[in-house]
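Notes follow once the structure below has been shown.
Removed: one protein chain of the complex. Kept in place: all other protein chains.
The first chain written gets the first letter, and so on, giving A and B; residue counts start at 1 in each chain.
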Amino acid sequence: MATIAQPVGQPIEQPGRFTHYLNSEYGIRSWLFTTDHKRIAWLYVITLTLAFGLGAIAAGLIRLALFTPQGDVVTAQGYDELFTMHGVIMVWLFLIPSIPATFGNFFLPIMLGARDLAFPRLNLLSWYIYVFGGAWVVAALVYGGVDTGWTFYTPYSTEYSHTNVVPTEMGIFIVGFSTILTALNFIVTTHRMRAPGLTWFRLPLFVWTIYATSLIMLLATPVLAIALLLLVIQRVWTVGIFDPSLGGDPLLFQHLFWFYSHPAVYIMILPAMGVVSEIIPSFTRRPVFGYKAVAISSFGLAIVGFLVWGHHMFTSGQSIYASMIFSVMSFLVAIFSAIKVFNWTFTFFRGSVWLQTPLLYALSFIGLFVMGGLTGLYLATLPLDVHLTDTYFVIAHFHYIMVGGTLSMYLGAMHYWWPKMTGRMYPELPAKLAALLLFAGFNLTFFPQYVLGALGMPRRYWSYDPVYQVWNVLSSAGATVLALGYILPFVYLLWSLKYGEKAGPNPWGSKGLEWQTSSPPPRFNFRATPVITQRPHTQ
Amino acid sequence: MPEDALSTPILRGEGGRVDEQFETVEQQQTTAVTGLWVFLGTEVMFFGGLFLAFLVYRLVYPQAFIEGTEHQNVLIGTINTIVITTSSLAMRLAVRAAQLGQRWRLRGFLVIAINLGVLFLVLKGVEYYQHYEESLIPGHAFKFPEPFAAQAQMYWILYFVATGLHGLHLLVGIGVLSVMFFFAMLDKFGPEYYTPVEVSANYWHFVDIVWTFLFPVLYLLRW
Partner (left out) sequence: MNEVVPKRVYFTVWIVIVVLSVVNAALAFVRLGPFNSAVTMLIAVFNAFLIVWYVIGVRRYPPLMKVIVAIGFVWMGLMIHLTMADYLTRAWSTTTTRSVTIPAGKAPFEEPALGSATRVPTAAVPPYEPTALPQLPGMPGGQIGVPTIVPTGQIAAPPARGRTVRIELSASNASFDKDRIVVPTGSTVIVRFTNDDPVFHNFSVYRDAAGQRAIFVGQAIRGPGAMIVYRFRAPSKPGVYLFRCDIHPVAMRGSFVVK
């Protein structure tokens, strides 16, 4: 796609040592005070792995507790604190920053042909804010715990809960700044730092999705901030902003909260779609079918994502007329999702498919996302939602999108770009095995939850009617398979850092711009500014 | 930073004032201005949530909110509006002075802008003290004639949160402008390099715009 132009300066070919961003400097200071977007991406990878580990442990304990109907492992209070911990950590400390802060950070400037992000120091600051806020949240959750669920619904969170609600909310408030600053950086970089010839409709699809994601982060996160701030003020100051007995309206909190938290789902899923749109052309040797439609549908999802938040409030006492509007608009989401899925599928047609691990992940994404997306239509249907709301059906739907979608593609992106980021290949056979384990384990864990939900098992209870036990045992068994699937990549990816075979600049033979530079890339990404003449992946 | 020639960026002239990730001065400048506007988009949504909360309760409790508004000192509010508008003007004239390379005017206008910002906060403090005297601080000491005490308290909570957050932004702005003044004393700015002044000015105008909405919403909706 890109022709590297004649060097503008005089880059001197230095014989001897091959330098890149990993060996240009050494020492702990060179990492903690770096402004290199590629190193900051690695800092995020490390912290995100820790956060994911914590959230996953909470999830494992939840599944263990649900093995038996009467809940033998934890008390009711302990169970409430566990699912809150799982939700808060997974949503704010893992899923929101997952793909944008790591692969977005690493590859957005490279795909734009830029030397770095527009504000490199701000980028480092966002990581520090994330670590500080994240540590704050984790401390609040571990020492004392919170039992409101990740949604902090009033009046649970204002009158009835005597746990660490205020510290947790303040921690999330802080993490929000990290999100906003990262988004700001991405948007400005996309606008101002593109290489010569890189017009909007020559941008890689991953850049389109990261841009759309950043737009959501930027416009939604402040609303969460003000909602949490008002909640903290209400608790600390004991005044009644959302308290009905003092004249407040608890539904206002839900409006503000979901104005952020519904678009937040698109913050999580859009970058995953971007990764799919990069992997598929690389392994089918064709540009994505309907490039413009896929690019614009990312924007469509970002915008429509803001118009549907009321579907979380169908049974809350919201006006029935508003519910109707929100229900109808929720169906629009399906249009843009379907545009993407159909175009990805068409890309395989007459392509020369090379079934490597990243493509396995992309295929499993398409399957699981379609499953999660279609059950989303059930939930968007107003009368059906009244039956299904707050049951395990919702849990299963959400996890099909978030785990089957985002987390799958986080790992898919990890495998796809691993050679570029580290200069080493991962071992192919265990990688394929892990991908299959994850797919099987995931379905075993979450498909039974659809059944449970349809049968009427409510969410967020530590014990349940014994008639549901069979499905719960299946689900818990699936969780162990899933855990194996996560541990395996962790082991062999670490192993490959030292023992993996050296990857050339372009092991996949991809046409993407990021593959045109060396692996790992030099400190400023390219030896000379590239000039773009075509759409990405065009042969 | 020990870097070899292969990974060093190609710096283009401009006397080293261009950060390593940019190509030209102009790119750097437009990037900074864009960055601030993107940030202000976030700020608009932040205050937007607050305005939404105000609107909802204003619709539900019209009478109580009107009675709450009647305790406001419109005179001080109007004076403060003029103060902050004038400060905004001074700051824009400071940018103009920087563009034209007028060093002393730049410094002078910055001082005026900063001091008017401080004056705004002082007047706001006077108002807060009056509210304290009238027992209008929400919480246990809040006193308001029945039957609307609880509903009027909602007005006063939102009033204090909104003006408090605005004051916080103003305080940050005063800090930023002081840094600009410090650099202006060191003669860092001139016709070829004044982006930081312009970006700070845009932020300062935004704080003014927020007040442009807060003033009528909190003081003037009396019917």
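As a convention for this text, contacts are C-beta pairs under 8 Å (C-beta built on N, C-alpha and C of every residue); 3 or more make two chains touch, one makes a residue touch a chain.
Predicted model, so just to flag it, every value in this text is computed and none were measured.
Visitor: For the chain that was dropped from the view, give me its touching partners among the shown chains.
Guide: A, B
Visitor: Specify the residue from the set A:Leu82, A:Leu246, A:Ile401 or A:Ala479 that touches the hidden chain.
Guide: Answering carefully, the residue with contact to the hidden chain is A:Leu246.
Visitor: Where the complex has a chain not shown, which of A:Ser30, A:Gln318 or A:Thr381 is the residue touching it?
Guide: A:Gln318
Visitor: Touch as defined at the start, partner being the missing chain; which of B:Phe22, B:Tyr61 or B:Phe189 qualifies?
Guide: Touches the omitted chain: B:Tyr61.
Visitor: Write the list of chain A residues that the hidden chain touches.
Guide: Looking at chain A, the ones touching the missing chain are residues 191, 215, 219, 223, 244-247, 249-252, 255, 259, 306-307, 309-310, 313, 315-322, 325-326, 386.
Visitor: With the missing chain put back, which residues of chain B would touch it? List them for me.
Guide: Listed in rising order, the touching residues are 29-30, 33-34, 37-38, 40-45, 48-49, 51-52, 55-56, 59-64, 74, 77-78, 81-82, 85-86, 88-89, 92-93, 96, 99-100, 146-151, 201-202, 205, 208-209, 212-213, 215-217, 219-223.
Here is the rule we use: only the chains that are shown with their structure count from here on.
Visitor: How many angstrom lie between the CA centroids of chain A and chain B, rounded to a whole number?
Guide: 34
Visitor: Would you mind writing out the residues of chain B in touch with chain A in their complex?
Guide: Touch residues, chain B against chain A: 1-11, 19-23, 27, 30-31, 34-35, 38-39, 41-43, 45-50, 52-53, 56-57, 60-61, 138-140, 150-151, 153-154, 157-158, 161.
Visitor: Looking at the complex, which residues from chain A come into contact with chain B?
Guide: 7-9, 11-14, 19-21, 24-25, 114-120, 180, 184, 187-188, 191-193, 218-223, 225-227, 229-230, 233, 237-241, 246-249, 252, 255-256, 259, 522-524, 527-529
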